[in-house]
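One chain of protein is taken out of this complex; the other chains stay put.
Right, subunit A next:
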Amino acid sequence: MSIFDKSAFKFSHQHRLFRTSAISNGQIVQFKLSDIGEGITEVTVKEWYVKEGDSVSQFDSICEVQSDKASVTITSRYDGIIRKLHYNLDEIAYVGKPLVDIETDALKDVASEEDVVETPAVSHEEHTHQEIKGHKTLATPAVRRLAMENNIKLSEVVGTGKDNRILKEDILNYLAKQTGAILPPSPKPEIIPPLPKSETAPAAPKDKGTKIPIPISKPIVFAGKDKTEAVTGFHKAMVKTMTAALKIPHFGYCDEIDLTQLVQLREELKPLAQVRGVKLSFMPFFIKAASLGLLHYPILNASVDENCQNITYKASHNIGVAMDTEQGLIVPNVKNVQVCSVFEIASELNRLLTLGSAGQLGTNDLTGGTFTLSNIGTIGGTYAKPVILPPEVAIGALGKIQVLPRFNGNGKVFKAQIMNVSWSADHRIIDGATMARFSNLWKSYLENPASMLLDLK
C-alpha cells in the first residue's frame, strides 16, 4: 500500500512539473527514421500528424511517408513532447537520419521498439487466458512494471491507448477506483437501523423498515473535449438567409385537416402512377391544392423589396419542397405548378428527390421559388413554427398524419386521418384573414378531393 502511495504521488508530481514549466525539464531525444525494408534509403514526407509542441505517447502516429508506391506510417518510440520537425511536407527524408526531436521525461524509460507480449509476473496460463479473451493486452515494460508493483492483472484494466493499449493513466485510474486514494473521500452512506419489532406495534408499512441504499457519489469523470469549428459553405449562407428571414414580422396560423378521403384516393391512384413509373406521395396533392389556393390569394405568392416599398405578384407558382440531404435542409422547387397536373408534379418531385439524394441538384432547381411547403411530418411532429424563406412571404409546415377519433355529421365517432398544418406569413403585407381564407380553401380541396376537379386548370 505504501509503495503505491509513493509512486502515485511521484507520478502526479512529475506531471505537474512537466505541464506547468516553460523551460524543458527532460532530455531531447532525436528520433531517427528507422529502416523501412527493401533497401530503401530515402522517402518523401507526405503528411505530419503532429506539430511542434504536441505531446505524443509511444506508438502514436507521427507522420506518413511515401516511397515508391509504399505508404508508411511512422509511429513514435517515446512518450514526450515534439520539439522539432526536421522536414517540411514533400521534402525527402533519409533513413537513419533524425526525423523529429522529442523531449522525454528523464525518469520515464525509453521503451524498446517491440511490444512486450510476455510478462514474468503473470503466470503462463493466466496470460494465455488474456489472449483468449480476444485481444492482445498491449503495454510497455514500464506500464507492466507499475501493474506488477501494485498486483494488478492487466486483463482487468481497460486500455484507452491505441489498439486498446494500456497506458500509465489507465493503471492509475484503475487503482483510484479500487482504493479511492486519488479521488476525494466519498460521503459515508447513512445506515438507518431497522425498527425493533414488537408485538404491540402496528404492522409497519413496508417503507419504514427497509434500508434505502444511498448511492455512493463519485465525481463524474468525463474525458470528452469541446470542439470548435468554423461555420462555412452552405451553413454560412444559411446563417445569412435566416438572419434576413427573422427581420420579417412572422405571424402564425394553424389548423387541422381531415385527410380521410385523400388517403383513400391516394391508395387508388398509387398503382396507376406506379405503372407509369412514378411514386405517388401526398405532397403532389398538397402542392396542387396550394397552387389552386394561390390563384385566389395571389398575395401569398408575392415578393417585397428590401424596404417593403414595392410588392411583386409572381405569375409562376414555383412551389418549394423542403428536402433533407447530406448538405442539410435544401429547398428545390417545382416550377409552374399552376399548369401542371398532379401526376406531373409527382413525376417532377421524384426527379428532384433522386437528384437531391445524389447531391446533384442544379441551381435552376434550387432558385426561383415563390412559396414553400415543408413536410416535417415525415420525420415527426404536429404543429411547427416555420421560418419564411426570403424573398417569399409565406410558408407552410405539415405535421404527421395521425389516426384520431372525430365526430362525423351524424354525431358518431369515426376513425379520421388527421394532419396539422402550420402557416407563417409576412405580417407586413399579409393579414390574418387572408391567411385563414387561403388555408380554408386549401383545406377544403384536400378534405374533399372531388372539389379539386371543379377548379383544376
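Definition applied: a residue touches a chain if its C-beta (ideal position, glycine included) is under 8 Å from a C-beta of that chain, and two chains touch if they have at least 3 such contacts; residues count from 1.
By definition in this document, contacts and distances are computed from a predicted model.
S.K.: If you look up the hidden chain in UniProt, what protein name do you find among "Lipoyl amidotransferase LIPT1, mitochondrial", "very-long-chain enoyl-CoA reductase", "phenylalanine--tRNA ligase" or "Protein YIPF"?
M.R.: In UniProt, the chain excluded from the picture bears the name "Lipoyl amidotransferase LIPT1, mitochondrial".
S.K.: Determine which one of A:S303, A:Q338, A:Q417 or A:T434 touches the chain that has been left out.
M.R.: Final answer for the missing-chain contact: A:S303.
S.K.: Just name the one of A:S341, A:N364 or A:N408 that touches the chain not displayed here.
M.R.: Answering carefully, the residue with contact to the hidden chain is A:N364.
S.K.: Would you indicate which residue among A:Q327, A:T378 or A:Q417 is in contact with the undisplayed chain?
M.R.: A:Q327
S.K.: Which subunit A residues would touch the chain omitted from the figure, given the whole complex?
M.R.: Residue positions of subunit A that touch the missing chain: 36-38, 46-47, 59, 64, 66-73, 75, 89-90, 114-115, 117-118, 124, 127-128, 131-132, 134, 136, 163, 230, 232-234, 236-238, 240-241, 244, 303, 305-306, 312, 326-328, 330, 358-364, 366-368, 389-391.
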